[in-house]
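One protein chain omitted, others in place.
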Amino acid sequence: MKQIRTDLAMESFDGSGGESLPGVQVSHWDVADVRMTEVLITDPDAAQGLGKACGAYLTMECGLLRERAPEARLAVAALLGEELGRMIQPDDSAPVLVVGLGNRFITPDSLGPRAVDRTLVTRHMAECGFASANLRSVCAIAPGVLGITGIETTEMVESLVEKLRPRAILCVDSLAARDSARIGSTIQLSDAGIQPGAGVGNHRRPLTKDSLGVDVVAVGMPTVIYAATLARDAFAVLAARDGSTPSEDALDGMERELFGQEIGEMIVTPREIDAIVEDASAVIASGINRALHPSLSDAEISAMMN
Amino acid sequence: MKQIRTDLAMESFDGSGGESLPGVQVSHWDVADVRMTEVLITDPDAAQGLGKACGAYLTMECGLLRERAPEARLAVAALLGEELGRMIQPDDSAPVLVVGLGNRFITPDSLGPRAVDRTLVTRHMAECGFASANLRSVCAIAPGVLGITGIETTEMVESLVEKLRPRAILCVDSLAARDSARIGSTIQLSDAGIQPGAGVGNHRRPLTKDSLGVDVVAVGMPTVIYAATLARDAFAVLAARDGSTPSEDALDGMERELFGQEIGEMIVTPREIDAIVEDASAVIASGINRALHPSLSDAEISAMMN
Amino acid sequence: MKQIRTDLAMESFDGSGGESLPGVQVSHWDVADVRMTEVLITDPDAAQGLGKACGAYLTMECGLLRERAPEARLAVAALLGEELGRMIQPDDSAPVLVVGLGNRFITPDSLGPRAVDRTLVTRHMAECGFASANLRSVCAIAPGVLGITGIETTEMVESLVEKLRPRAILCVDSLAARDSARIGSTIQLSDAGIQPGAGVGNHRRPLTKDSLGVDVVAVGMPTVIYAATLARDAFAVLAARDGSTPSEDALDGMERELFGQEIGEMIVTPREIDAIVEDASAVIASGINRALHPSLSDAEISAMMN
Partner (left out) sequence: MKQIRTDLAMESFDGSGGESLPGVQVSHWDVADVRMTEVLITDPDAAQGLGKACGAYLTMECGLLRERAPEARLAVAALLGEELGRMIQPDDSAPVLVVGLGNRFITPDSLGPRAVDRTLVTRHMAECGFASANLRSVCAIAPGVLGITGIETTEMVESLVEKLRPRAILCVDSLAARDSARIGSTIQLSDAGIQPGAGVGNHRRPLTKDSLGVDVVAVGMPTVIYAATLARDAFAVLAARDGSTPSEDALDGMERELFGQEIGEMIVTPREIDAIVEDASAVIASGINRALHPSLSDAEISAMMN
């Protein structure tokens, strides 16, 4: 269904209904209170069917995160740090470039910029000697969105890649989900980069290894459901009850009736989205800092952040 | 239907389906690009049926407001100033107390505090002589919400009423609507005050002439639709197509399915809600400043606002 | 000297030059990296001479706080919690009212409002039973400043005291210091309340046990030096070198020359004042939360703060 939009590969897979799909491997495991799901898409046809690029998608779900439990934040940051470290393997030869995607001035789209604000950057300290200080070279930008800069994020990242020659790019982005329970509770990591049309802010062009020539790791958290997706799901629940399937025409008609005169896009968020994004940016930045500076303690990272 | 929640009396009336309802008078007229609707509820039974208190509710709708057209903002501010001036009739004997309801840290609930930030307060200049400066006495507070202060807004306003003896209270609040086109484009004024459960922030106790002993005028703008309301409306569109009416049980079941594990309440907003609330707070504050200081020009008000 | 303004009693005492002053007792001790100084003013003449009210003033100095060392923050929060707990002795009979003084929109004056944002309020949970949950009754407001509300802070607090009958008031305020090393590194506690003219925001009327009828404890941190104070001190350093003392006329002349055409007051702050105030508000709120909810752990307090 064209309007059931989600950036989570696990939701795309669940939505496709299929228990097993050729070219897609799904595995689940638990680490304490965190539910891990890996979706591995190896077949281009399956990728097309799911609306996701080929690659590995790892999801960490932890309901306690949404309840702001301090120990859940620590546990998820530690897990995220481990997994990111495995994917990026930072060394001191070339910097890792962290890119905070999204719009700082739109709360549910501000996860990327806010995570970048909390990322420990070190590239400019190179003259002090990384090796002695146990540091890796890290730099970070929040390039803003097209309507604010007039510059495609891809253009900006491309030009920095040429200048800085990073060993990898780590993109942080706000995601859209289908299931409201996943907002603020779920983190997705992927080696597939950022695809056009993904995220809350709808990027126009890809940020991938193909387009940029370096590894691109994406990490994100759902902060919204599209209102059209919610309405279609409500519609579908009723249809399921009497065994019918609403036609695309019926769904389009319903949307026109509900959102007909709308300028821009309606999104669904929890009321406390500002606190959720603030917390999530801290957890994700903590995971990034642990992954990129594996020999620093949390206290050392915190003390270097001024 | 219990979950179709709206703070707009005109939507309650439209939702009740009745062309004519005893004890309710509805009139429409246009002023340039602004559509005015007055709903006058005089009968307690009609009030109960509509879920609104008895009183006058005036709605100004202007789609251009949402498109941020400067001339639309001016026109609506001027109209609002006139209507508020008529309802409050400020003089220099006793202050008007402007109360910005809602939570400053939750974007769609921050309209009241932000409007108060832009209100010209003058009560503390009394020693300079209001009459000579053509000023009325105005004071303002943004009392915050229960979870932040531990104090009911009503308690705080009651205690200030005893201390300051204002001639009237003017409450500004974020509202919930049913129709997404009304978000950011519609202002409602009412002499019925604030009822429990109204607004985005769900006040527990009323702020009314009955409870406070002074006139209470409420002004607000819709900034959200409740997600449950949207889902029910989507559901209803499909049901209407085959002539059936979903039962309350079916609706409750659908909600459990969509929002089952949710903490807190899901809301629907336009993505650009931050800019909408910022604009709306400026328009509403401009209307308030015009109403409360009728002999000052816009430039004089602006110059006094530091 | 009239323009050497400081809100720290220990600086007033040091500035008075006197090793010993009748009616003033000064003691020093250290707790790990924190230097404690208590100034006890018992004589009204000494109070007048120092420009401070009679009462006890306890100062905690910790240079590491300014360097954002996590362990220093914890240590100071713990010490502050102990001392505040001793002064306030909260129970569950009547609430403690925390008052965040100052202007949220002026960074160095925003310490009070920001500390209140991080204070755990509980008064509205009374129906759940404080005793069983090991909670004390706490409520909190950030009343804003006169130019924004048109209402004296004193009026607002007086009216809330009548309504809520708190057992004590705890005021948090930004302070002015004389020595730049104390900005962001020093916390002062006092049982003398808030005096007119103190703080960065220059209160017009007192908040004291005399004026309000309940105990008033004040806690604050220097965030600024007045530019006039700095200029006078620079002037004095040169004068001291050749043994002369600049006359008041000379000092006034110098001020006119440096600030002659100035609107409003010039203040001196570290460039990173925003981060300093953010950190300080967290440390002070942590101390308050520990003092007012002695049976809750830090993690429990954090989990209840949503």
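Each chain gets a letter, A, B and C, in the order it is written, and its residues are counted from 1.
The rule is short, and it goes like this: contacts are C-beta pairs under 8 Å (C-beta built on N, C-alpha and C of every residue); 3 or more make two chains touch, one makes a residue touch a chain.
Since this is a predicted model, take the numbers as computed values, not measurements.
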item: Touch with the omitted chain, as defined above, among A:Ile151, A:Ala240 or A:Ala299; value: A:Ile151
item: Residue, one of B:Arg68, B:Lys163 or B:Lys209, that touches the chain absent here; value: B:Arg68
item: Subunit A, residues in touch with the chain not shown (by the definition above); value: 95, 105, 117, 121-124, 137-144, 146-152, 155-156, 158-160, 162-164
item: Residues belonging to subunit B that touch the chain removed from view; value: 67-71, 272, 275, 299, 302-303, 305-306
item: Footprint left on subunit C by the chain that the document does not show; value: 63, 66-67, 105-109, 180-181, 200, 225, 227, 230-235, 237-239, 241, 246, 250, 253-254, 257-275
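As a working rule, only the chains that are shown with their structure count from here on.
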item: Centre distance in Å when subunit A and subunit C are each reduced to the mean of their C-alpha atoms; value: 42
item: Sequence positions of subunit C contacting 2 or more other chains; value: none
